[in-house]
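Of the protein chains in this complex, one is absent; all others appear in place.
Chain naming follows the written order as A, B and C, and within any one chain the residues start at number 1.
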Amino acid sequence: PALSPATAARTRVAHCTVKTDSRRQELMPPISDAILDTSCILLWLKEQGYDIIAYLANIGQKEDFEEARKNSLKFGAKKVFIEDVSREFVEEFIWLAIQSSALYEDRYLLGTYLTRPCITCKQMEITQWKGAKYVSHSTTGKGNNQVRFELICYSLVPQVKVIAPWKTPEFYNQLKGYNNLMEYAKQHGIPIPSPWSMDENLMHISYQAGIPENPKNQAPPGLYTKTQDPAKAPNTPDILQIEFKKGVPVKVTNVKDGTIHQTSLELFMYLNEVAGKQDVGHIDIVENCFIEMKSRGIQQAPAGTILYHAHLDTKAFTMDREVRKIKQGLSLKFAELVYTGFWHSPECEFVRHCIAKSQEQVEGKVQVSVLEVQVYILGQESPLSLYNEEPVSMNVQDDYESVDATGILRLKEYHHLQSKITAR
Amino acid sequence: PALSPATAARTRVAHCTVKTDSRRQELMPPISDAILDTSCILLWLKEQGYDIIAYLANIGQKEDFEEARKNSLKFGAKKVFIEDVSREFVEEFIWLAIQSSALYEDRYLLGTYLTRPCITCKQMEITQWKGAKYVSHSTTGKGNNQVRFELICYSLVPQVKVIAPWKTPEFYNQLKGYNNLMEYAKQHGIPIPSPWSMDENLMHISYQAGIPENPKNQAPPGLYTKTQDPAKAPNTPDILQIEFKKGVPVKVTNVKDGTIHQTSLELFMYLNEVAGKQDVGHIDIVENCFIEMKSRGIQQAPAGTILYHAHLDTKAFTMDREVRKIKQGLSLKFAELVYTGFWHSPECEFVRHCIAKSQEQVEGKVQVSVLEVQVYILGQESPLSLYNEEPVSMNVQDDYESVDATGILRLKEYHHLQSKITAR
Amino acid sequence: PALSPATAARTRVAHCTVKTDSRRQELMPPISDAILDTSCILLWLKEQGYDIIAYLANIGQKEDFEEARKNSLKFGAKKVFIEDVSREFVEEFIWLAIQSSALYEDRYLLGTYLTRPCITCKQMEITQWKGAKYVSHSTTGKGNNQVRFELICYSLVPQVKVIAPWKTPEFYNQLKGYNNLMEYAKQHGIPIPSPWSMDENLMHISYQAGIPENPKNQAPPGLYTKTQDPAKAPNTPDILQIEFKKGVPVKVTNVKDGTIHQTSLELFMYLNEVAGKQDVGHIDIVENCFIEMKSRGIQQAPAGTILYHAHLDTKAFTMDREVRKIKQGLSLKFAELVYTGFWHSPECEFVRHCIAKSQEQVEGKVQVSVLEVQVYILGQESPLSLYNEEPVSMNVQDDYESVDATGILRLKEYHHLQSKITAR
Partner (left out) sequence: PALSPATAARTRVAHCTVKTDSRRQELMPPISDAILDTSCILLWLKEQGYDIIAYLANIGQKEDFEEARKNSLKFGAKKVFIEDVSREFVEEFIWLAIQSSALYEDRYLLGTYLTRPCITCKQMEITQWKGAKYVSHSTTGKGNNQVRFELICYSLVPQVKVIAPWKTPEFYNQLKGYNNLMEYAKQHGIPIPSPWSMDENLMHISYQAGIPENPKNQAPPGLYTKTQDPAKAPNTPDILQIEFKKGVPVKVTNVKDGTIHQTSLELFMYLNEVAGKQDVGHIDIVENCFIEMKSRGIQQAPAGTILYHAHLDTKAFTMDREVRKIKQGLSLKFAELVYTGFWHSPECEFVRHCIAKSQEQVEGKVQVSVLEVQVYILGQESPLSLYNEEPVSMNVQDDYESVDATGILRLKEYHHLQSKITAR
């Protein structure tokens, strides 16, 4: 390890510590909790002589931010930044995930991993602005998150030094094991949280380790917080009309009560509310990990799941099938890059550009029925649709010839549509 | 067109006609029905002077086969073959689809397209056995199915001639249009069926054209036949344990009542029964077509949907993540080849071999809860799991070093597992 | 076939006929020659009652254009357009092929297939300008070119009708066979050309059929026209410095004599001259075909081969390796699309956009030695190089840690370079 905090501490330094649920998922169960371990790290860094700037991102998690601010100051931070990055998260990260229809290993909407670059970007902004020489994170040497976090830090501020207490023997030898950590927490008045690791943000909530960790176990009934227990879901569907432009939702209308949401953050939060009530977007999977082996986790992504399906349908309705195949390959790559922490890499920038390009004509209104864990597509319309009623309809016997098998008909329709678009 | 039936008819020929729901999906709404149009074709071919061998595949559809046999003979077939290909369909076609996790355009389990090579193989066997020089099909010049069907015919029996009445002016000029066809049917005592195109087999049922054709319309309430209306689904989940070997289900146990099914066809039918009751596997999508443009269809695939999810989880639990990525690319190709009718091509044989190879260690038992349109994974266990409790667990702070980021840990686990497998 | 020329001819129509070496490659050996068969077609179309506008593209082939004009008028064309599309061909088609490093089946620089959309675009412009209702081409029903040509025609002018005499029984029944065609030619004073099919343009020359057709045969010694017989190549190398901007050559300097060429067409022709003298770019391959099976052809692409190598080196020097891998997949797709005639398709437009995007930083000067069939790279420099002398150099033992295996170093270098570029 490049840096021994003990020696580094001799020079007076500003230090950004990271404090948010979203980046300490692999930590020390069964008492893994952001507040606990981040607080311990904060205290420990202070003991090593660092000047600490605490940073906490509000990325949509349910959290008492003022309590967190007070605790940070109490435990020794010189300064505390609590930054609301929710809107950036939706517009710059979630929207691209929706456009790409990215799934990790066929099932997982990447809810945790999309937050990494969003949270860290803001942290590195503060790091540069405040001239901090070190940044710290609370992930362990075992997990994926250390790599994701450090890749981003070094990409954005190459000269920074990362301090990772859980990879530092002086720290982990002192605090490892349940009793040691509890002891340390008690001594310093740090509250003891829930018995499993939880990661929440606007896009999703996940639970890992502790009880759900063994894949033979079923999830405990009280675990769900972002979606409702399916047994308690209402019996009537919600009917929503979602309008897309360039592959991104721009308007959500509740068909029954006429409610309309048109800005990114608001419509996303509204979809979370509607879909959460119906337990939409709940999955329980074994996930392949980046560095280590497999891990089991329960994931809930209500709004993301509705948009995933609604976008698929709009795409099928408006995107050429061959463009779609090429884009599908790029989306697999995108999912992998997000998962492994390479958002700020040249390849990810390239892939994001290409995916966005593929969405230019993904435009339309789709009606969905949201009822008890399921999203049904009810109907579709689009001014840019490749769905040309005449040719597909089975009602007309016309002069199609077998030569159409080569694709001539598809190209004719495409160029016909292009000329209509140009004419607009 | 290669063949003018009028002249061909002068030589006495044996003729196989195709008669099954599963291959005439694009036909002539609003009166599209297999029995109707196949009957018309049979009669018309007889009028052209052909000797007709009728063929009907039993591939799991609900149909009165004896009625069909009687009608075929009544309308002029010299001989009728009604062949039950259900078991071949499950073992040689559906199992590979499950192993590959193939989805067409992210959503569609390929239920219709998997039947094509299965049905046609048997037909071509009869064609060769009976020395028929011609085969006929009832698809039109507009749709995908003509290409799928003809590709397979010519692949398997290169010297055969295909007669496609709906591409033959003498036929379609006489029968096109609702009134003409109705008239012709009435004259010959052919019954008039339901107003939309329906395609049923063991794997799925789909509805196309007629009312559901316009994507702005919602499906009519009475449309569901393979799954139950969600409003009527029971309130208690069924808990099933599904055991996989080499990526294929070999045993299904109902955990509550202890029912066990262990042969391919029986366990698949049992899953259809359980999942259908809960309305699992219902989708309503706009599909990209091969030759023409987009079309809208409602699809139901109850057993296939359960197995898709259960297999995904077993795969995640036992398959190396990098092998999976490569296999994922092959599966996209496989889905495309099935969709476009290239099952019997060299590339599809190659891809099927590779996918089967990738499944050698996909083995384990997965518990699923089937409740109201949703499949939940409850738990997983496998003797071949890459899920090694120690390394993933967050409970242990051990000597993982950052060098593991290169993949050394993954390879260690893999070779460790291999040595255990070899030792068995 | 949609159109019977005999009946179409009853209405007075303007007709564009195609007349260029570049699109009639599969024709009638052993007397396959553009002038011969195009002349026959022209005469035959006139006999069917069409008004004919002849069109000949100058795309860099050696041809007596005035002689061609005279012959066209003599054989009955109402009007003759001879259009020089060389510059468009280099800038809009060849440059993209260079940027993509596209090879068909690992070896073939796509010289013939790049011309198809270029030639046909101009023809369709004339077709629209002159209000012609029909276009004609001289490819047969057997080859790839019919599909390539017709795909483009229908893409660009959907309502046009294509007349393909070699797919029209009235034509080919009259003229098929050596004697018939010779007879017809003699009767109408059409000259008899060389005994094999040859396709020449700025990018390459290919020979097919006739003697070289059997893959067991070796090419006859006198066959080379674009490159020199290697036995006669000079003994001293030419040293060229080629400068790239955005992946495209913008300047070629002959290091020995100081000659400089800076415009696209001129520098490409100069490279053809230098490389042709040294027999660079000569290949003799079995090519997989689109519709039919394999065919053997000899290909020469002097300038293209130099640029292929020089661009590869500049790319390796300036393009991130992960971007390159993604782009490589897109290039395989691009090569396939060019080969199969889908230049004007939505997927090709998308792929071309993405490839061009990947080239934004491919900039630098590369020195190459051109000597006797081989291009050697001598050296490389670039302001946008990712080749950072310090990190790669083996001279320095520095503080690289094993964590670099995760890719942190690569990202640091990339963002460092980006900041330098932004600063420019």
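Keep in mind that, in the parts below, contacts are C-beta pairs under 8 Å (C-beta built on N, C-alpha and C of every residue); 3 or more make two chains touch, one makes a residue touch a chain.
The structure displayed is predicted, hence computed values, not measured ones.
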Per the touch definition above, residue among B:137, B:204 or B:333 touching the missing chain: B:333
Contact residue for the chain not shown (choose from B:202, B:275 or B:351): B:351
Option from C:58, C:123 or C:146 whose C-beta touches the chain left out: C:146
Among C:47, C:67, C:273 or C:381, the residue in touch with the chain that has been omitted: C:381
Residue, one of B:44, B:171 or B:342, that touches the chain absent here: B:342
Residue of B:77, B:147, B:306 or B:370 touching the missing chain in the full complex: B:147
On chain C, residues whose C-beta touches the chain left out of the figure: 26-30, 32, 101, 105-107, 140-143, 146-147, 166-167, 172, 176-177, 197, 208-209, 213-218, 230-231, 282-296, 312-313, 316-317, 321, 324-325, 328-329, 332, 336, 367, 371-374, 376-381, 385-389, 391-395, 397-398, 400-402, 404-405, 409-410, 413
Residues of chain B (touch criterion as defined above) contacting the omitted chain: 2, 147, 150-151, 154-156, 158, 320, 322-323, 325-327, 329-330, 333, 342, 344-347, 350-351, 353-354, 357-358, 399, 401, 403, 406-408, 410-412, 414-416
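As a convention for this text, only the chains that are shown with their structure count from here on.
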Relative orientation of copies chain B and chain C, as a Cα rotation angle in degrees, nearest 5: 180
Chain B-chain C separation of Cα centroids, rounded to whole Å: 42
Rounded Å distance between chain A and chain B, as computed from the means of their C-alpha atoms: 35
Multi-partner residues of chain C (at least 2 other chains): 401, 403, 406
